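Below is a slice of the complex: some chains, not all, each in place.
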Amino acid sequence: MIPIDDSPIVRDGKSLILAMDHGLEHGPVDFEDVPEKLDPSTVFETATHDAVTAMAVQKGVAEGYYPSYEDDVNLLLKLNGTSNLWMGEPDSPVNCSVDYAAELGADAVGFTVYSGSNHEVEMYEEFRDAQESAREHDLPMVMWSYPRGQGLKNDTKPGTISYATRIALEIGADIAKVKYPGSPEAMEHACKAAGDMKVVMSGGSKTSDYEFLSTVEAAVNAGCKGLAVGRNVWQREDPTQLLDALERVIYEEETADAALEATE
Amino acid sequence: MIPIDDSPIVRDGKSLILAMDHGLEHGPVDFEDVPEKLDPSTVFETATHDAVTAMAVQKGVAEGYYPSYEDDVNLLLKLNGTSNLWMGEPDSPVNCSVDYAAELGADAVGFTVYSGSNHEVEMYEEFRDAQESAREHDLPMVMWSYPRGQGLKNDTKPGTISYATRIALEIGADIAKVKYPGSPEAMEHACKAAGDMKVVMSGGSKTSDYEFLSTVEAAVNAGCKGLAVGRNVWQREDPTQLLDALERVIYEEETADAALEATE
Amino acid sequence: MIPIDDSPIVRDGKSLILAMDHGLEHGPVDFEDVPEKLDPSTVFETATHDAVTAMAVQKGVAEGYYPSYEDDVNLLLKLNGTSNLWMGEPDSPVNCSVDYAAELGADAVGFTVYSGSNHEVEMYEEFRDAQESAREHDLPMVMWSYPRGQGLKNDTKPGTISYATRIALEIGADIAKVKYPGSPEAMEHACKAAGDMKVVMSGGSKTSDYEFLSTVEAAVNAGCKGLAVGRNVWQREDPTQLLDALERVIYEEETADAALEATE
Amino acid sequence: MIPIDDSPIVRDGKSLILAMDHGLEHGPVDFEDVPEKLDPSTVFETATHDAVTAMAVQKGVAEGYYPSYEDDVNLLLKLNGTSNLWMGEPDSPVNCSVDYAAELGADAVGFTVYSGSNHEVEMYEEFRDAQESAREHDLPMVMWSYPRGQGLKNDTKPGTISYATRIALEIGADIAKVKYPGSPEAMEHACKAAGDMKVVMSGGSKTSDYEFLSTVEAAVNAGCKGLAVGRNVWQREDPTQLLDALERVIYEEETADAALEATE
C-alpha cells in the first residue's frame, strides 16, 4: 500500500470502479437481457459519469475502445482473467503485462487473487511481479481478493472476508475489492483488518435499486472506500440514474433513502 | 483489437485466409485423395488468387516456400500447432516466435486458443506473450478460438461460439476464427459478442460447392468478415473456380446461387 | 553465512526480531483478543523499543508503515509467506523481490524454508535466488527453518531442529529461526550443528511471562543468539514490560527470575 | 527448411551421418561385443571416411575428442538425449545449448522429437528454441523424428513415418531422420510428405551387410537423401568396407549387389 489519494481513480478518498469483464469471466450469458451492452462503447459511455473514477476492462477491450474515451474515462486495466469453461482449482491467467497496460494509458491495474486455491502460491507470485512492475510505472494496484478453492466452502463468511482484506494489505495491494460479508459489523472488521489500505465492496449480481444502495450505504458506513460494480449498473435500464444515487451515497455519504429520493 | 483495415490481409474490410497446416494438425491423411497437395507449392499457387488475402502455414513451410511467393501471397504465420498423436487435455505448442515470424516476412500471425481446456491458463499466457510481441511488430493477431476440453461436450453450440468470439475480443485478438454455430441467428449473436472485432468462419471438412457457399453466404450476412478455409479449397479438383465464387460471396456479397452460376 | 555482527539487526552479537506477518500466515484470528493490533502502527510503535533489533513484516505492511518508522526501527522484509486457506504440501510464495526490499529500505531479508515438504526442491531454489540477490545488496538473510511435510510427523523433535539449523548453515543463511526442541540439551546440539551461524528461537504461541522468559533464558544459555517473537509480545497488554525483561535475559544474560523482578 | 546443399554435412545433395550417442541412450550394453569402441577416438577415426558427411555425438564427447578431428570430420552436435533408466512418457533433456555447440565448432545440430508423447508440447517448444537459435548461427537442424508414446503402438507403420517427416517439415527441420517404414512405397510416401525437405533413413540395430545395403538402396530409390547410422557401422569388424559400399549406394546410386561386389 502506497498513498494513492492523488490518483485519478480516487475522488475524495474514495473510488467507484465500473467493471465490464463479464464477457470473459462469465460469457455472453450476462448480457442476455441487455444484448446492446455487448457493444463495449455503451458501457464506456456510462463510465463517463462523474461518479465513476475508473472503468475496469481486459486488454482487448481497452485496445479497441479506450482511445475514444481516454479524455473522459480513467482506465483500470484488469491484468488477469479467465473463462468459466474449464475445470479445476481456481486460477487466472495473466492476459496483459503492466508495461503494455501503461502503454495503453492505464491509470491503474487490477489483479484477481484466489487465496485458498491450490494455485495460491503461483497466483501470489504472479501478483508480486505485477505489483512491483506497477510500482515502477506508478500505477495503483487494485486486488480482486476472492478466497476460493478446495479448502473453502463459503467464501463470504466474515472471517474469510477479513482474511481477504488483510492478505491484500500484507502482499501489497492499494485497494482490495471484496464481497460483502453479510453484515455491517463484519464489513467493519474487514476494513479494520486492512489497516490504512482502502477496501471497496464488490457489486455482485443485480438486485433492486433500494437493496443495492442500502448495502452500499452500510458498507461505506462500515469503512469501505467505495464500490466496484458491474452488472448492478450496466444491466439496468437507466444506469445514469443509479450512478447519480451512488454518487450521493458514496461521496456525500447520504442514506440510500435520501439518495433514491433525490435522484428519482 | 486494433484497426487492421489497412493491413494487406484485409480487403474491403474482409479476409479470406487459406490455411494449410493440416499435415501437422491431422497428419498426411488429409492429403489422401489429393497426394499432389503434399507439395506445399501447389497450395501456395492457389493462394495467389486475388480472393485470398493471406495464406496460413507453420514456420517450416514458410521457410521453405514463402521466399518464392512473397510478391504474390500474404503470409499469416501460424505460431502454434500440434500433432493429433498424443493424449490429454487440448494444448498446442508454440512453434514459432513472433520475432522470427517477422523475420520470415509475415504479414500477420495466428494462434490457437482452446478455452475450456485444463491448459487454458497456460494457453492464454502464451497468447499474451505472442499478442504483445505482435503489437511491437505491428502484425495483426488472428485467433483460432476453439473452446475444447474436459468441461465442454459440444464445441459448436451457439453459446459456446459467442463465448469464443467474446474471449477473442477481451484478450486482444484482431480477428477470431470460429466454427459455424449452426444457424444464422447464432452466428449473428457471435458477431455481436465480438463488438467491433472481426469474426471469420472456419471452413471445416469438405462439403459440396453449394452447401459450402451457402453457409459462407449465411455467415457473411450474419456479420462475418470473411472465411478461413483449408480443405474445402485445396482438397478440390479446381480450387480456383471455388475461389472465384467465394470472391463474389464474400467481397461482392452475392448469393451462393448467383456466385455459382457466374463461375461455372 | 557471512559476518553480520556489524549489521543494524544485531546488537552485541544477538538479535531480537519482532515479527508481525500473522495476518497473512494465520489470518485475522490471531488478533481476536487484541483487535487494535490490526493497525500495524501499534506494532511498529512496540518495535521502537531498544531491545528490538528488527521488525519482520511482509511487503505491503512495509510499504504502508515503514516510512513513518525508518528512523526508529530496522526493517526485516519477509520475502515469502502464504495464507493457511489452501491444502497440499507446505509451500510459500515469494511475495517480494530482494531488489524491491532494498528499495523499501530493508536492513535484512527473511525467507521461510519447509525442508521435508515435497516442495523442498523448489523452495531451496527460490531461497538460492533470494540469498544470492541479498548478497549483492549486502543484506543479511534470516531463514525461518521449519521442517514440515508428508515425511515429517513431529517437527520439533531434537533431531529435526538440529537438522533445521544445519540446513540453514549449509545452504547459506546468516541466522536460522527455529522452534524450541523441548530441552536445553537439544537446543545446544542444534546450535552446535549450525557451526558459527547464529540461531534464534521462535517465540510460538502466547504463554505466561515466566514460562516464556524461562524458555528464552534456557535457549540463550544453550547458545541461541536471540529470539524471533510475535504473538508473545504484541498479544500482551503491555509489550513494553516484556521487552524490558527480554532485553535483560537476552543481552545481559540475566535469569528469567531476575529479569521479571527488575521489570515488574 | 532452408537450403542446405552448400553445408559441409551435405555431399551431392545427400548425407551420411555417423551417430555415436548410444552410450547415453542405451548404455554401455551396445558396446558389449566391441568394447574397444567405448573409446570414442575409434569411432571418430571411422568418421574420417569420405562417405561420412557428419559425426553425431553428445556435448561431452565433442568436447573431449572433436579437437583432434576437426580438420577431418564434420560435427553434428546432438543437442538432447536421455538414458533409458527412467520410467514415464518419452522425453529428452536438452544437454547442450546451440550457442555452446557453435563454440565447439559444430557444423550442424540435431534434436530428437517424440511426437505422440504426452511431453510433445514441451518438446516442440524446446525444438523451437533450438531451431531459431540454429538459424542465428546458420547451422542446419537435423530432427530425429520418432513418434512414440502412450497413444502410439507401432511406431514404424507407414502412416506414422509419413506423419513424422511431415511434422519435421512443418515445424522447421532441414533434415528428418526416420525409421524405415517397411516398404519402398511407404518410404516414398514419407519422402513426398516432407516436400522439399531431406529425409534420411535411420540405421537401426545391426543386420547383415547385404540386408542393410539393400534397405539403404530401397530407401535412396524411394527418395531418401541418405542415411544416419550408428551400430550398423561401428559395431562391425570392418566399418571402412561397409562405408565404401554405402558410398556407392548412396552417392553413386549403385545397387547393393554392385556395391558389395565392388568393395569385397
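Just so it is clear, A, B, C and D label the chains in written order, and each chain counts residues from 1 on its own.
Throughout what follows, a contact is a pair of C-beta atoms (placed from the backbone, for glycine too) under 8 Å apart; a residue touches a chain by one contact, two chains touch by 3 or more.
Predicted model, so just to flag it, every value in this text is computed and none were measured.
Of the identical chains making up the complex in this file, 4 are positioned in the shown model, whereas the full set numbers 5.
FYI, only the chains that are shown with their structure count from here on.
Taken together, chain B and chain C share the touching chains A. Annotation, chain A versus chain D: rotation angle of 145 degrees from the Cα superposition, expressed as a multiple of 5. Using the mean of the Cα atoms as each chain's centre, the chain most removed from chain A is D.
As for how the two copies chain A and chain C face one another, under half of their interface residue numbers coincide. Within chain D, no positions touching two or more other chains are listed.
If you draw each protein chain as a dot and join the dots that touch, you get a simple line with two loose ends. Interchain contacts (touch definition given at top) occur between A-B, A-C, B-D. Across the interface of their complex, chain B is touched by residues 21, 23-24, 27-29, 31, 35, 38-41, 57-61, 63-65, 81-83, 85-88, 91-97, 100 of chain A. In the complex of the two chains, the chain A residues touching chain C come out as 1-2, 115-118, 120-125, 127-128, 131-132, 135, 147, 149-152, 159, 162-163, 166-173, 189, 192-193, 195-197.
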